[in-house]
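For this view, one protein chain was removed and the others were kept in their places.
Right, chain A next:
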Amino acid sequence: MAEPEVLIEARGVRKHFRGAEAPALDGVDIIVEAGRICALLGTNGAGKTTMIRILTTLLTPDEGQVKVAGYDIATHPGQVRASIGLVGQYAALDEILTGRQNLELFSKLAGMRRAEARRHAARLLETAGLGEVGDRVVSKLSGGLRRRMDLATSLITTPRVLFVDEPTTGVDPHARRDLWARLREMADQGVAILLTTQYLEEADALADDVVILKAGSVIARGTTADLKQLVGEPKWELREPTLEDVYLHLHATSEEVISR
């Protein structure tokens, strides 16, 4: 059986912002294979967003080797950008325009001609179930619809790798489930997804692999099942440990647990 393709490969990534006392990232390794969802967990300031910004070429690391979709971010940033989609913490849309106009604008920037961009935008709206609200101005959309529109915009380039930074913050439970289903569907089609979240329930429901960051360093990594086993001693007699139990346990002890 062929080895699964590694689409995100970061080794020894270090980033120290000017004026900061401690590095934001201190030798972080992350590997994500095609078709898998990896959740990057950590408290505010743990380095999750910094890692996403480095992987999406928005930020330059001080040290480390980073390859995305097989391309080095330092030497081939253009090819990396052509292979990725980014859903940031805030919907990165032009709020004065409609969702459809946003999709057409970014499709044209991705290299499509006007007619092709129009068709592509319609297709993305239909796929995302946003056809009915596509002609509404973005500023008039609810938080959940805006996130879905943002996700649709990030799929304009049909990415092989998708970065999702806290996708469901401020989103109602129904919209959250919709978004999860959409991400799982994409992973099943072979897209590698790296998502950051503060909702452990989200990581538990969605992620195949989990990396836990604390103060810029990895304190644990593995599949959710592996991690639960590692700390699943008699502490949780009445029920199976949740990822929240694992997270709180590891965060308190800061043990370096490498299970994969």
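To be clear about the criterion, a residue touches a chain if its C-beta (ideal position, glycine included) is under 8 Å from a C-beta of that chain, and two chains touch if they have at least 3 such contacts; residues count from 1.
Here is the rule we use: contacts and distances are computed from a predicted model.
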*asked:* Leaving aside the chains you can see, what is the UniProt protein name of the one that's missing? Options: "ABC-type xenobiotic transporter", "Heme lyase CcmF/NrfE family subunit", "Transport permease protein" or "Sarcosine oxidase subunit alpha".
replied: "Transport permease protein"
*Among A:D72, A:D94 or A:D226, residue touching the chain not depicted*: A:D94
*Decide which residue listed in A:P23, A:P159 or A:G222 touches the omitted chain of the complex.*
A:P159
_Omitted-chain contact residue, chosen from A:V6, A:L58 or A:A205_ = A:L58
*Selected from A:V137, A:A181 or A:L248 as touching the chain missing from the view*: A:V137
_Missing-chain contacts mapped onto chain A_ = 17, 53, 56-60, 78-79, 81-84, 86, 88-90, 92-97, 101, 105-113, 116, 123, 126-127, 137, 153, 157-160, 185, 189-191
